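Yeah, one chain of the complex is gone here, protein chain that is, but the others are all in their spots.
So that you can tell them apart, the chains are marked A, B, C, D and E in the order they are listed, and the count of residues begins at 1 in each.
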Amino acid sequence: MPFVSIRLAGTASKQQKAEIVADVTRSLVERLGKNPAAVQIVIEEVSTENYGAGGQLIADRDAPSTRGDAHAEPGQ
Amino acid sequence: MPFVSIRLAGTASKQQKAEIVADVTRSLVERLGKNPAAVQIVIEEVSTENYGAGGQLIADRDAPSTRGDAHAEPGQ
Amino acid sequence: MPFVSIRLAGTASKQQKAEIVADVTRSLVERLGKNPAAVQIVIEEVSTENYGAGGQLIADRDAPSTRGDAHAEPGQ
Amino acid sequence: MPFVSIRLAGTASKQQKAEIVADVTRSLVERLGKNPAAVQIVIEEVSTENYGAGGQLIADRDAPSTRGDAHAEPGQ
Amino acid sequence: MPFVSIRLAGTASKQQKAEIVADVTRSLVERLGKNPAAVQIVIEEVSTENYGAGGQLIADRDAPSTRGDAHAEPGQ
Partner (left out) sequence: MPFVSIRLAGTASKQQKAEIVADVTRSLVERLGKNPAAVQIVIEEVSTENYGAGGQLIADRDAPSTRGDAHAEPGQ
């Protein structure tokens, strides 16, 4: 019966979403013995204008005019 | 004060959503004596490309090319 | 595939929770044609010290020393 | 590590969302001593056709043809 | 920035929870290039009296007096 909600800043391809669903289901089956048919997973792709971190919107944090430099973080 | 979140795979008509809101509110009022004015309900219509079950995206599970047969489940 | 999360201020009896699960599942089956076996519902009974409404904790709003009168709302 | 999810009926401007993210992060830092870098906030702007209150969709509650009068509530 | 919420019916050991956190974080890093430091995961262990599936509480569904037989599902 597990239910999993995943919220991402930005988007993911259909292939990436399918891989994540497969990975997370496998983990819950292997670690907890859950029935894979009962695992439900929702992936929400949240606009960077709707996701805040460190006190500001990610859309603002990553804006060139705000930062003026490349940021090292490999993903949001 | 109840707050209800409902996540559906796929879409629903405005009429269906209005009926679900009425049904769920009535249940909470009748079963728990909650004030109907305080019941808040959000219905999220999730793309089948963002909803996984049984280890795969529903969009892939339901695709004719993947299954090659009709599936018996009456809904998602 | 619907997943439903219900957050209540306060507690409910096992019988009340069973009735709500039956009611909400029936609504989703009747209104949307969903497979009842695929409907998952979680009921979270939240302490009134952890639930705020109208800018204050329900635990404080309902306290006799704070209000000094009976409140008319039939439930939280 | 706090994670905050905010669901609004209707929409908000980018400026409003940035202000809310700043306000909520500041509260968690001041009240709990949390590291601001660890505060994540998601704002979901929910269509009034997907948000129910008082047993009906907000889209129906606020419709002129349904109410026939101005409503006093300053926001949804 | 991903935030993941996992709701389980029943309980898990600390070791199982640590493994799930490691698995899910690894998936998001590998599939999406997310920064592992930014991945937050909450695991909620929900009482079977608060988790419904198929129209009834799991606590009732699994009760011997209700079913009278062993159930084949390896986990909830």
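In this text, contacts are C-beta pairs under 8 Å (C-beta built on N, C-alpha and C of every residue); 3 or more make two chains touch, one makes a residue touch a chain.
Keep in mind it's a predicted model, so treat the numbers as computed, not measured.
Taking every chain of the complex into account, the absent chain touches B, C, D, E. Listed by residue number, the positions of chain D touching the unshown chain are 1-9, 12, 16, 19-20, 23-24, 26-28, 31-35, 38, 51, 53, 58, 73-76. Although one chain is hidden here, its contacts on chain E can still be listed: residues 5, 14, 17-18, 21-22, 24-26, 36-37, 39-45.
Think of the hidden chain as still there; on chain C it touches residues 7, 44, 46, 49-57, 59-60.
Following the convention adopted for this analysis, only the chains that are shown with their structure count from here on.
Where touching is counted per the definition, the chains common to chain C and chain D are A, B, E.
Here the C-alpha atoms of chain D line up with those of chain E after a rotation of 180°, rounded in steps of 5. In summary, the interface at B-C recurs among the listed pairs A-C, D-E or A-E; the equivalent pair, sharing over half of its contacts by residue number, is A-E. Spacing of chain C relative to chain E, judged by their CA centroids, is 21 angstrom.
Residue positions of chain E touching 2 or more other chains, listed in rising order: 1, 3, 7, 51, 53.
Judged by the touch criterion defined above, the protein chains form a pattern that is neither an open path, a ring nor a star, and not fully connected either.
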